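What you see is the complex with one protein chain gone and the rest in place.
So that you can tell them apart, the chains are marked A, B and C in the order they are listed, and the count of residues begins at 1 in each.
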Amino acid sequence: MSETKTPEAAKDEPNIRIVEDATCTFCGCVCDDMELTVDLDANRITKAKNACVLGRAWFLQHGIEDHPQAMIDGREVPLEEAMDEAARILHEAKFPITYGLSDSPCEAQRVAVAINDLVLGNIDTTTSVCHGPSGIAFQGVGESTSTLGEVKNRADLVIYWGGNPAESHPRHFTRYTVTPKGRYIPNGKKDRYVVLIDVRKTPSAPVADQLIRVKPGRDFELLWALRALVRGRDVDPDIEKITGVSREVLDELVERMKNCNFGVLFFGMGLTMTRGRHFNSGALLALATDLNKYTHFVAKPVRGHGNVTGADNVVSWQTGYPFGVNFHRGYPRFNPGEYTTVDLLARGDADAALMIATDPASNFPKRAIEHLKKIPVISLDAKPTYTSRQARVAFMVATYGINTGGTVYRMDDVPITLRPAFDSPFPTDEEVLTGIHTRLKKLRANGRKKAA
Amino acid sequence: MHTELELTTAPEVPIEAECLSPAKIKGLSQSGIEHLAMMHGNRKVRVGDFFRVTGNGQSSLRLEGDLSRVKYIGAGMKEGEVRVNGSAGMHLGAGMSGGVIRVSGDASDWVGPEMSGGRIEVMGNAGHMVGSAYRGQRVGIMGGEILIHGNVKNELGSAMRRGLIAVGGQAGDFVGVNMRAGTIVVMGGMGIRAGAGMVRGSIISFEPVELLPTFTYSCWLRPTFLRFYLCHLGQSGFEIDDDHMGGRYRRYCGDSVEENRGEILVFDSR
Amino acid sequence: MAENGTELRIKGGKVYDPANGIDGEVRDVLVRDGRIVDKVSEKARTFNIPGMVVMPGGIDIHCHIAGPKVNLSRKLQPEDHRLDVHPGTDVTRSGVGGVTPSVPPLAARHVIEEFHDTPVIDKGFYVLLGNNMFLYDLLKQGRKQDFKDAIAWWVTAARAASVKLVNAGSDEFWKGRRNENVTDVNEKIDPFDLTPLHATAAFIEAVDELNMPHPAHIHCNNLGHSGNFQTTLDTMKAAEGHRAHIAHIQFHSYAGELGKRVQTGSEAIIDYINTHENITTDIGMVMFGKATAMTADAPLTWMLRFKDTKWINADTECESGCGVMPFEYQDTNYTHTMQWAIGLELFLLSQDPWRVMFSTDHPNGASFRTYPRLIRLLMDRGFRAEMMKQVNQKAISNCLLPQLDREYSLYEIAIITRAAPARALGLANKGHLGVGADADITIYTDDENRERMFNAPRYVIKAGKPIIEDHEFVDDHIGRFLHTEPEYDSAIEDQIRPFFDDYYSIRFNNYRVDASYLHDHEVIPLRNSGNGRKKKGK
Partner (left out) sequence: MRVGKTEVVDTFAEAFGMWGARVIITADTKNWARAAAQSFTGFATSVIRCKCEAAVECEISDTDTPDLRPGISVLLFAMSEKDMSARLVERIGQCVMTCPTTACYNGLENGTTVPVGQRLRFFGDGHQIAKVVGGRKFWRIPIMGGEFLVDDVFGVQPAIGGGNLLMLGRSGRTALRAASGAADAMRDVAGVFLPFPQGVVGSGSKVGSRYKGMIASTNEAYCPTLRGRVENSALPEGIAAVYEVVVNGLDENALREAMRRGIQAAAERGVDYVSAGNYGGTLGQYKFHLYELLESN
């Protein structure tokens, strides 16, 4: 590949490799301008130029652990045997579920959907616990949105709502939205007005021209009031008491929004995961849409996982629905709350689980975790997790973006190819899933023969 | 005369049983009913695998046992009666257009989605999305009555277009969100953001409610039409006292982000 | 591709193969190794199909089936699929239907990935360049050669089959001027010192001169507005001397005054096309029922938005806009009926089926599932008259349709759905059944009711492999990806690269779709390459 070259300085040390324009999959920013220096002897990345503090940690701390490729009940087994066992579990289950997928490349995600289509399972992604509400909201109101480059080129009003990119997506400001100069924003930050709306003063605040502090849990009320004001309707005179934001501030913000040339509303989980959930996202998406009567306005969720957006896309084009999809009846059905993983587990519905690059055992609600302990779990992860330690079958897989290639989707639905830095002794999740899929096809065929 | 089905085997995973509806069993023999297909997770099973069936197919159906994991009871019903002595699972009475469903225990989420007529009565509690639209649909229930004597969770009657929903206990947040029209009566108090995005319709609360800033107070009144509804609910087994019947209610108009034609009536005093 | 050695003998059918001048002649079609041949061995599997109708596999020149817009639409409308389910079988995956590809190059990888999961058919896409900022810069600076090279680079980088322009010049109005739209094709586009018409003409010329198999594929300005037929004529006139494909022309054939009721402009449009060999077009027929407005023409969907219908706008940096919205065509509605009638008028007044092709601009005008009904409308004037009684009468009394009694023949249907699009796309091995052609074959039971006939083909053979037998799926096939590779001076990359550094959000090196995405693919040869089959036809 043309982007991989041996630099002059490294000539004496043939085991140093430079990967240019590599992609960082740590967060949804999916920055694709990494310059990685790789020590091939040590299987280590020694330098990650352009990476943010999180990205540096992601690249530099990554090594190849001494760990079995596959285990059954905590005991090392050959990969093949583990795949057999995984296929058997899924084949026999009456309500197998698959969850995770957001830290896997699209190629693996496609196989995961195929598996569920085959075993009549239930597939869900981490979207259901992060921006799933935005997905539901989207189905209700639609969305006016754009790629991040358009924000860079045109946005003169940038509003962040319920997010703290300085800590969660450190390069969001500098690479895409606030500081970069764009085609019609020749002076970068000077040409933009940045508003931060949050319940507290976060480390992101210094970037903003204005911080609007909303009372905790009052985002919806504030958004709703803004929608009414944008439409020229009145709101409760006690609005400051309700939301913590004065009418004057609201009026000023409304004027600013209506009069900008190209406005953007970014929103984070501070909005989607607080009381009101999809209605909060829906209110924000509707506000952006309403504003299009006056000017060009877009909204965009700030997504967390490296390829959660890819998961949404893959699941959508394969099933017609973005997440929470059930195949029991032989065709895809969608119903968040019914087919989303946390809810399924909390009700005790599932009887087997395939967990791909996710650690529900560490972050799900207690009731869900309790049920997870009762059923056979198959886990695929690049590192040992609570989930993999409890799993019936645990696969250790190569890390996407560092050890494996493939495609990921940035938070704005832009697909980007991965450029792996060095090889891994572990299989890719695509390989493991394909192995399971092939076995399942055989089991199904045998089942049919028996039936016949 | 009725047909009785008793759940004798507890399902390992949820069952989907649209066949538990008078239209589907009517005229069938006992063994015909036992052979009706259901889904047990991703497996096709028969009614007889889980239920003891007594009698042949009548237009009245009794279901005995804990059916809280049995989904779609009474789905698509047009007439007749289903009585559940116990609890019922999700999608109870989905798409029903006539007939009556009575549940002595609790119901789960999605009671009466896509309903257009008939009546569902639940003596216990129900879950989220009672009488609500499925995701992405602009319009929810088109008619009928859903009467829950206990509590319900969030999004009661979302996007409903017509019909009556009454809750004897408490309701969660977003009661009547995106409501198109229709009437919701909640007697035991409700969560926040009632009527968000409502276009038309009435939400009535016997308890004080915290309202969105986009609702505007009009006046208090003693609404005659409400007496009509409360009489009707009184006849349906709810206890309605004179204070609520003849009392004064504060009337709020909203939602102003929409047409501002909806109303929330909050009981004020005798 | 079928396994080597697979041989088929399709025996006794009435063959409609207009590219080879065959009009319903009873003859055998022979297949080996995925191609049409002139001889097969005794071992060949024989399909005895006396009386049945044999046609080459269908080719759709304008249909949105994959890509970011389509996917947005799927995500947007769960209520659309829920009642239309398709369980999986032993050979097919499950899926959902409902009404639900042109692609900005930034998303090219997405569409190709999705194509891998779109079974049976072969597919390619047009890349959206009609609002490309870099190309506009070149045009402004008058750098014609660089402009051509850059187009060729973009087509190659995205792995596209040709270039599509959508409402050229509108991006700056929409994104940069608070949701305005182009209204006058001679109005200057603000920062570029050129007009939409200049830009369109430049693209048409460049694509033609690059010898791309399919010419510039143009969604004209002013789609959907009364009086827009003048814009369409202006655009076609700007193409004089060069090949151009005018897409879904029904939406661009409206007379009447701007902002007032639509009148039919079909005669003026089709007269021009009938007399200008350089133009090809597809109709973009409207059929009544549910549709989805899905277009790179973002201002259009905004205009169509009624009350608070859910609506998507999606801007792609430096390249394109996009709008998606659920829509329904109603037979009681004057405008919708007029659109339906204008589409039929264009079909019925066309004098050259080789240049006026079949489409519904799926899912904009209607779902591709309405094709059989549309075919019946074209072939059966009695049916047409029946339908005319059921629609808005005011519109019917205002249009030409009642005076037209032409009926399409099966031969002509085979042209507009097979032979002509294949030729227009430069697909020498498709759209016909001559020796050497790809063995993509559809076999229908002959039926007076053409809707019933085309609704369920009796057999479908794809690349020599039976996929449908007796109306049922019997096998699966992963289609091939088709794209083209125009020539360009690679020095242009040095011009493009800095533009990426400045204005794109992804790296130049990460933009190009690399070969690993192509899987089973085929490069459509350029027109001057000599590899292509010579033009056949009437």
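In this section, a residue touches a chain if its C-beta (ideal position, glycine included) is under 8 Å from a C-beta of that chain, and two chains touch if they have at least 3 such contacts.
Values in this document were obtained by computation on a predicted structure and should not be read as measured data.
Student: Among the chains in view, which touch the chain not shown?
Tutor: B
Student: From the list B:Arg135, B:Arg162 or B:Arg193, which touches the chain that is not on show?
Tutor: Spelled out, the listed residue whose C-beta touches the missing chain is B:Arg162.
Student: Of B:Thr3, B:Ser21, B:Ser87 or B:Thr183, which sits in contact with the chain we cannot see?
Tutor: B:Thr183
Student: Tell me which stretches of chain B touch the chain missing from the display.
Tutor: Touching the missing chain: residues 143, 162-164, 181, 183, 200, 202, 221-225, 227-229, 231-232, 245, 261, 263.
Basically, only the chains that are shown with their structure count from here on.
Student: Measure off the straight-line distance from the CA centroid of chain A to the CA centroid of chain B, and report it in whole Å.
Tutor: Comparing mean C-alpha positions, chain B is 36 Å from chain A.
Student: Just the number, please: Cα centre separation of chain B and chain C in whole Å.
Tutor: Distance between chain centres, rounded to whole Å: 47 Å.
Student: At least two other chains touched by the same residue of chain B: list those residues.
Tutor: Within chain B, residues 134-136 contact more than one other chain.
Student: What residues in chain C touch two or more of the other chains?
Tutor: 76-79, 82, 310 - these are the residues of chain C that touch more than one other chain.
Student: Looking at the complex, which residues from chain A come into contact with chain B?
Tutor: For this pair, the touching residues of chain A are 93-96, 119-121, 136, 139-140, 220-221, 224-225, 227-228, 231, 233-236, 238-239, 242-243, 275-276, 279, 286, 327-329, 334-338, 349-351.
Student: Taking the complex as given, what residues does chain C use to touch chain B?
Tutor: That would be residues 76-80, 82, 310 of chain C.
Student: Given the complex with chain C, which residues does chain B contribute to the contact?
Tutor: Counting only chain B, the residues touching chain C are 134-138.
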